[in-house]
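For this depiction, one protein chain was excluded, whereas all remaining protein chains were kept in their positions.
And then chain A:
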Amino acid sequence: MSAKQNSRKSKWALDFNVSKNADIPSPAGYNPTALVNQTEIVRDQRLVIKKSWDLALGPLKQIPMNLFIMYMSGNSISIFPIMMVGMMLIRPIKAMFTTQVTSKMAEGAQGTGQRIVYILGNLANVGLALYKCHSMGLLPTHASDWLAFVEPQTRLEYYGGGISFI
């Protein structure tokens, strides 16, 4: 208690006996932790960059997982594989449109790079989904898919006749 009082006293009492060599107490209102804070801010920024790289690389990291899901779901056309392919296709596209928001905090030197990586990762996912669609036969990539639109040939010659009546 006394020590506390002591310190409180020493806060406002000026001791002129102290030699000049001794450390001069900081001025009133001076917060020495401010210096420490500055270094921490630098460290945080690095962290944020790291974090946003994580975010940017997220889609790329999903690829092995997606590959596994694709492999597991097979090429048959039924409700679950269709739903999966749908999700695989829609999610990256959605994510791409929200890129502005996610990379707002990563504005800085590496912001554009991250954005490019993020979009590329999403595009890779879209590509994977499209490949899946293709292997499931959902893409009109074959001639047979356009067969219904093939117009019949116009005939140039007309004929008549048959077994002779005479």
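Just so we're on the same page, a residue touches a chain if its C-beta (ideal position, glycine included) is under 8 Å from a C-beta of that chain, and two chains touch if they have at least 3 such contacts; residues count from 1.
Just so we're on the same page, contacts and distances are computed from a predicted model.
> For the chain omitted from this view, which of "NEDD8-activating enzyme E1 regulatory subunit", "Ribosomal RNA-processing protein 42", "DNA replication complex GINS protein PSF3" or "ER membrane protein complex subunit 1" is its UniProt protein name?
"ER membrane protein complex subunit 1"
> When the complex is taken as a whole, what residues of chain A touch the one chain not shown?
Touch set of chain A with respect to the missing chain: 137, 142-145, 147-148, 150-166.
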